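Here it is: the structure, laid out below.
In this view, the complex is presented without one of its protein chains, the others remaining in place.
Right after this comes subunit A.
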Amino acid sequence: MPESSLDIFPPKVKDICGSSIECRPSPLRQFSQSSLPLHRNNMLSTFCTEENVQECLSHINQEVSSLGLPPVWMESGGSSEMNVVAVLNCMYELIQLHHRGLRTLENMEVEQLKSSSNVDYLQLTSTQLKEQLELSKRENTGLLERERQLQLKVKSLQNCLKNEKEELQKLQNIIASRASQYNHEMKRKEREFNKLRERLNQLLVDKKEKKQAIDVLNNIGRADGKRSLWKTEKTEAKHEGMMYKTLLSDYDLRQRELLLENAELKKVLQQMKKDMVSILSSKKPTLKDNQQQDDDIQADSEEEVFDSSKESVELYCVHAREKLTNSIRLQWRRLKSHVERLDNQVSLAQIGRSKNTDAVSQETHEEEMDRLKLEIQQCKDFIQTQHQLLQQLSSPYDEEKSSLLSDCYMLQEKERFRDEWKTLEEQRKIFERERRNFTEAAIRLSHERKAFEDDRATWLKHQFLNLSPFADSKKPQMSKSKSAFLISKTEASAASAPENLIKRPSDTTSPTPRCVPLTSQSTAELYPTLCLVPENRSTKPKRLTEHVEESSIFLNGNVPVQHKQWNGREEHSSHTLTKEKTSSI
């Protein structure tokens, strides 16, 4: 039992502290080995007895310490007192350890089960795979066998073919030999047959009893009524001559026919050539590149063409014919190339890429398709964006409309402003008039004041003179009188001032030049007294001028625009003109 427990022990330790696994087992083992005899001794009896308490304690202590637990018993001065708390703790720890060990054991068992089942599964799959392997191997061998058989068959067939060929050769040889044999036999037979015929002929000729005979009542004349002629060399020659004559006449006839045919064909050829020349000459300007390509040939051919066209159909000499055919051939080639080019152009223009790709392989075709699809998508996108842009553009139109509207408003306002301006102008005029009135009044006042001042001065002088010892001087008297007169007059004028103010315009002609500088100064002082707000006066006209300026600017702004527009039109017209010119060119 302890063995088994010991056996179980190491994995427990392992589980608890995996890292210390290397060092732990060695002392334990040492101990177990060392304690084995002890154990053996106590195997039958209990572990602890009265005699070996100390030993047991030390052993347990050792064990416990080896497990990394606090020692149960402290060797303190030989007193073998056991620390109950430590023991209990230790026991608790041990129990805990044990529990943990059991749990891990369970886990391990489960794991083991799992792994064993896994192993089973793997074994199963491996066996299956092995079976499959076996099967495929068998199949492979079968296939190999079949291949071998087929190869054998092929070989045999090849052999057969060879044999057949040989057979064929043999048969051909046989046929040939038989044919030659047959021909030989035939010839032999024929010869024999001929001999027989000869013999028969001889026999029949020799036999007198039944001879060939002609029995005619009376001879008839020849169909042509002539007498038959003797066979002479002359007749022979005549026959020959006749024969050659018929042959000659036949050849003659045939030649005439051919001549006729040739002439007709040549006529057709000429016609064709003429047409060709006309076609080629008409398309010459458009085919300059081609012209350049075979310029030298062209030059030569040109000559030839016209030469041959000069040559009549009646010229049958070889040289002329050659020339004719050559020129025709050349022109034909040119026409062909032209037509081909036209064809190419047409195909390029009309069907273009798609047609070309038709000729190309499927892949490129598909590629092209993809590309085209992409293009379509792009085009769709374009269209969408264009739509959007259009929509966006429509809002600027609104703006324009609004601007137009605002223009309308402006016009209205302008109108309004003009009206206002007019009223203001009127007001200004009124004010101006009033101002003039005021200034006149002020001038008059200053005049009167001056006069009054003078009067006062004279009066003061008079007074002073009257007080001074120089009383008998004439001048002050005079002046006094004058001033007296004046005073009275001023009094009177002062009394009649309002009247003067109104009447003044007619009288003030003479004094005004004199007192202009004065009045100009005093008017500024006068304004506040007259309760006239100079700012108002000064700002109002300013505003008006500003307004005018604005309007003028506005007008100025408009005019260049119009001008521009006009310019644009002019340019456009000029453009069209130039365009027309170019097109006409």
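We adopt the following convention: a residue touches a chain if its C-beta (ideal position, glycine included) is under 8 Å from a C-beta of that chain, and two chains touch if they have at least 3 such contacts; residues count from 1.
The criterion applied here is as follows: contacts and distances are computed from a predicted model.
The subunit not displayed here is recorded in UniProt as "Anaphase-promoting complex subunit 4 WD40 domain-containing protein", chosen from "Anaphase-promoting complex subunit 4 WD40 domain-containing protein", "3-methyl-2-oxobutanoate dehydrogenase (2-methylpropanoyl-transferring)", "Nuclear pore complex protein Nup85" or "ER membrane protein complex subunit 1". From the set A:220, A:390 or A:467, the residue in touch with the chain omitted from the display is A:220, counting the whole complex. Contact with the chain not shown here comes from a single listed residue; of A:47, A:92, A:121 or A:244, that residue is A:244.
Check A:106, A:139, A:166 or A:190 against the missing chain and you find that the one touching it is A:190. Touch with the chain that is not drawn comes from one residue among A:49, A:136, A:235 or A:281, which is A:235. For subunit A, the list of residues touching the undisplayed chain reads 186-187, 190-191, 194, 197, 200-201, 204, 207, 210-224, 228-229, 231, 235-236, 239-240, 242-244, 246-247, 250, 253-254, 258.
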